[in-house]
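Take this structure first; my questions come after.
Only one protein chain is missing; all other protein chains are in place.
Up next, chain A:
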């Protein structure tokens, strides 16, 4: 039996089907979860996918954080259930205080959509073991509220504990996906919790798992093979 990975659909989620597909391409079984579900259908891990949950009307992710499915998710994530939040999913995880900091409107006020170069800073989380530390990858980025902010104490703590999982690569020209795309503090693109089972990031690995689509590369696939390997070996 292979690993079962849940993908939550909120009203306004956009990337649930792509995320399910990425999980299937990696060799695991995607399980559709609905925002009103009161249990997690005994999945081995959960992905909160991208989109604009509940229209992001209050703040990005703020309303989704209080939907019924988040109750068992919060409880089990604290007990070690692997959870990946991508873009809006990352915003939901910060609103739920599973991950520190929060997201502001992009500093230039534009929606941004491009292939983004990232550096893997921590290849030790549940979702990143199939990367090499320091590896640079290209995956798509698309968001409106992607500026990661936290107070200096929190940022220093994250750095000291190796919990900055991904950083935007800032050398070179913006045209090749280099540069900080949204003003995020310390070029942070993704962070993890203390235990490394909860990871959030702004760019979208699920759109780069097959050579025919996205960046034309499969740099996002190791997210899903990492978790699969962890669950199968567990």
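The rule is short, and it goes like this: a residue touches a chain if its C-beta (ideal position, glycine included) is under 8 Å from a C-beta of that chain, and two chains touch if they have at least 3 such contacts; residues count from 1.
By definition in this document, contacts and distances are computed from a predicted model.
*Asks:* Unshown chain, UniProt name, "SCO6045-like C-terminal domain-containing protein", "Sugar ABC transporter permease", "Fluoride-specific ion channel FluC" or "Phosphoribosylformylglycinamidine synthase subunit PurS"?
*Replies:* UniProt lists the chain that is not shown as "Phosphoribosylformylglycinamidine synthase subunit PurS".
*Asks:* Just one of A:56, A:95, A:115 or A:187 touches the chain that is missing; which is it?
*Replies:* From the options A:56, A:95, A:115 or A:187, the contact with the absent chain belongs to A:95.
*Asks:* Of the residues A:3, A:43, A:93 or A:150, I need the one that contacts the missing chain.
*Replies:* Checking the options A:3, A:43, A:93 or A:150, the one contacting the hidden chain is A:150.
*Asks:* For the chain left off this view, which of A:88, A:106 or A:128 is in contact with it?
*Replies:* Candidates A:88, A:106 or A:128; residue touching the omitted chain: A:106.
*Asks:* Name, in rising order, the residues on chain A that touch the hidden chain in the full complex.
*Replies:* Looking at chain A, the ones touching the missing chain are residues 58-59, 62, 66, 94-95, 101-102, 104-109, 147, 149-151, 183.
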